[in-house]
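I'd like to ask some things about the structure below.
Only one protein chain is missing from this complex, and each of the others stays in its spot.
Entry: chain A
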Amino acid sequence: MLGKLLKYEIKSTYREFLGIYCALIASVLLTWTMKLPQLETVGYIASICVFAVMVAAVVIVFISILNAFNKRIFGRQGYLNMTLPASTHQQVCSRLLVSVMWCLITGIVMTISIFLLLQIHGGIFNHMNFGELGDLWTALWENNLVLTIVLILVSILVSIFAIVLSLYCASTVAHLPIFRKFKIVAGILTLVAFSFVESRVVSLLTWMGSGWLNDLGARFSHGVPMAQIPEFVGYLNLIIGIALLITVVFSLAKYFLTTYLLSKHMELE
């Protein structure tokens, strides 16, 4: 059932995202016209549009994700979706996975757009020595930085899950019967409350570890000697790992709160 829900969620949402991706790539390619004397103005306008479209893409992705969740669970489409023979976990997971997928694809498209821009206007790939990438990889491996990069990439992925789950949880809280007349305010206040609680917990943990962090800061305040780079990277990985764990715990809490409220306190109007 989860696979089927994923398929239909992708079918329901791809139209909203393809348009913005096409606009982004098209505006990047249009900047090439800056090289033609008779179309220079078009090129300059296109280059301004590229940055505007990039900002719009990020905003539209998250608005679309929230809108899709609201429409398909709490709107008239909920009469179809919420009577399908699927558990609440399957309903939420399918939407969560597809939303995260669109966020990742948006990131990839934006990265491709940036590299396209750099190639069009700076010929970045013309001057690149790909042989140096091998040396870079060796240096990263020797200094234990591969794990750091993996942890950073996992953190980015988990953060995307966390943001989407925040939106879902806030929307579900806002649709509780008690907030019937104040949905938008309830949703915004729920997001603010999440931020507040998370920042308090992080502050508390930072305070608890302040002694250790100060010692670390004092030890490496004048730079990191070559021989101590692996040790320093180890500490860095530990800090990133703890931050990742905190994000995972909060995300799980929001996920279970969302599914609990949908299972026990749902009232489709």
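Methods note: a residue touches a chain if its C-beta (ideal position, glycine included) is under 8 Å from a C-beta of that chain, and two chains touch if they have at least 3 such contacts; residues count from 1.
The criterion applied here is as follows: contacts and distances are computed from a predicted model.
Trainee: Given the options "RNA polymerase sigma-70 factor", "ABC transporter ATP-binding protein", "Chemotaxis protein CheC" or "PTS sorbitol IIB subunit", say which is the protein name UniProt records for the missing chain.
Mentor: Result for the unshown chain: "ABC transporter ATP-binding protein".
Trainee: Tell me which of A:T111, A:T206 or A:S263 is the one touching the absent chain.
Mentor: A:S263
Trainee: Decide which residue listed in A:A86, A:L140, A:V202 or A:L244 touches the omitted chain of the complex.
Mentor: Per the contact definition at the top, the residue touching the missing chain is A:A86.
Trainee: Please give every residue of chain A in contact with the chain that is not shown.
Mentor: Residues of chain A in touch with the missing chain: 1, 4, 7-8, 11-12, 15, 72, 76-80, 82-87, 90, 177, 262-268.
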